[in-house]
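With one protein chain removed, the remaining protein chains of the complex are shown where they sit.
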Amino acid sequence: MTSEKKPGKTARYGMTIDVDRCNGCGACMVACAVENNVPPAHEGATDRKGITWIRVFQVDNGEDYPNRRSAFVPVLCQQCGKDAPCVSVCPQQAVEVDPATGIVGQMPERCLGCRYCMVACPYHARYFNWWDPAWPAGMEKTLNPDVAPRMRGVVEKCNFCHGRWHAAKQLAAANGRAIEAVDYVPACVEACPTRAIQFGDLNRPESAPAQAAKNGASFRLLETIGTEPKIYYRSKKNWVRQISSAPKLGLGKESSRG
Amino acid sequence: MKHRGKIVFLAGVLVALGAGWLGFPRAIYQSRPQPVNFSHKVHADKAGSKCEDCHAFREDGTFADIPSLDKCAGCHAAAMGSTVAEKNFIDRYVTPQREPPWASYARQPENVYFSHITHVKLAQVKCERCHGGEGSTDTLRPYQQDRISGYSRDVWRDMKMDDCVACHRQHGLEHSCLDCHK
Partner (left out) sequence: MNTTRRDLFKFVGGSVVGALFTPAPWRLITDSALWSENWPGIPRPARGEIRTKFTNCALCPAGCAVRARLVGDQPVALMGVSGHPLSHGTLCPFGLTAHHLPYLPTRLKQGPAKEAAEAVSAAIAKCGPSEQAAVLDLRPGRTASWTYRRAMASVKHGLYLAPPSPLGGSAAFDLQEAKTVLSFGAPLLDGWGTPGNVIAARENFRLIQAEPLESRTASLADLWLPIRPGSEEALAQAIANVLANREPVAPFAALTGLTEQQITSVAEELAHNGPALVLDGGQTPAAMELNRQLGSLGRTIVARRETPVPESWKKAAPVTNLASVPDGSIRVLLIDESAVDGYLSWSTIARKLVRDNPLVVTFAWSRQGYGRYAQFVLPTAVYPEVFDDIPPAIDSVAAAFRIAAPLVAPPAGMVNPSEFIAGLAGLPAADALRQRADAIHKAGRGTLFTYAGAKSAALRDVKPDNFWKALNEGGCWLDAVDEKRRELPILPDTEAPGATESSDEDLPLVAITCETRAAAAPLSPLMSKLYQESNLRLAANHAVLNPVTARACGVAEGARAILQTRCGSAQIEISLDSGVPPGVVKVAAGAGMIDLCGASTPAKVVAA
């Protein structure tokens, strides 16, 4: 469902994440879950069956104590800019790239729950609802009205806080103009205490991710497979940069979630 | 009775057609009256109200929907006319300060992010384009709700996704599902 004749400016939202600043506190993970109405873990959920649109992985240089050095790498949907694997495999056309924002969108209503996209995603950034979303009694009052909770049996993932995008677009309309890239940031960006995550429009040369894209110390995850992700990582440490191209991706256990 | 078999078969077809076309569309909806016999016409004519006087936007661009009791009580703290509807409204809701349990004809499903202000202010769409002549009716029609899906009948009639898409397509504003879905 895309249209060729698209008027106005288009954005290419992206992020830059400074791994050297991330202290692994997890603020982005909970802020994301609060914003996007992701429920707390079901009793049986583990790191394989849980839902974390953004997940901070602890990676290390592979050495033993006392030469072990660790770093924290937040991994979310990399918003592939080219040939997003999840789009092409979906039998339901439930995944699409918005040409106006570059955001890879997931439509839970269309999703069959076949999880083909989860297998296809090289970043393991997609999550399956193994259970109905449930909150402790009374806590459902704290849900965000801008995001619809998903049902059991569908796949979901990061969409750069699309609810915030909607609200920003609405606020811009109240001021009589169309939404601009600087009008909003996703919840993880706002919550990050160390400002390790920054958000912006890659089409604007002054934005943080556009600057990062030019920066030699920047890297993207699995660059060799040609998906052109829009999340740029940065680290001064050599071993961290190397981990980004390793097939293991530093994600510890190779995921067989779902 | 050579054609008896065919007749019985045709009778079955006819009964099903009748039930499916005439009975089913009624049976699928549950109907309930609105709490107050409100006249948009009276408010538009006598009080000279425009739509946005009561159905206002808030500062952040969100749409305030059906106004809350405070707004009504601003004028109707005591009866202004002599109609039964107004008296009932004041006795039942204004005096005990109880919000009337309005049912919103056009309430969108949970997974839709519909922004009034982008349509009304940016795109200059008239209220009537989607809400029809609701603003000039003299009584509120009963609220009809789909028994299974729980959606309002109006959403089914002229606010289906296809209708949204048709207009968006016409204006070249059809980008992705997440334009409207949340």
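Order of writing sets the chain letters: A and B. Residues in each chain are counted from 1.
Please note the rule applied: contacts are C-beta pairs under 8 Å (C-beta built on N, C-alpha and C of every residue); 3 or more make two chains touch, one makes a residue touch a chain.
In this text, all values refer to a predicted model and were calculated from it rather than measured experimentally.
With respect to the full assembly, the chain omitted from this view is in touch with A, B. When the missing chain is restored to the complex, the residue among A:50, A:99 or A:122 that touches it is A:50.
Among B:74, B:101, B:150 or B:172, the one in contact with the hidden chain is B:150. Seen from chain A, the chain kept out of the figure touches residues 20, 23-27, 29-31, 33-35, 37-38, 40-41, 45-47, 49-52, 55-58, 60, 64-66, 68-72, 109, 132-145, 147-152, 187, 190-191, 193-194, 252.
In the full complex, chain B touches the omitted chain through residues 1, 4-5, 8-17, 19-21, 24-25, 28, 58, 60, 62, 64, 109-111, 146, 148-151.
In the analysis below, only the chains that are shown with their structure count from here on.
Partner chain A is touched in their complex by these residues of chain B: 57, 59-62, 110-111, 113, 115, 117-118, 121-122, 165, 169, 172-179, 181-182. Residues of chain A that touch chain B in their complex: 1-3, 5-7, 96-101, 103, 105, 107-110, 146-149, 159, 162-163, 166-167, 169-176, 178.
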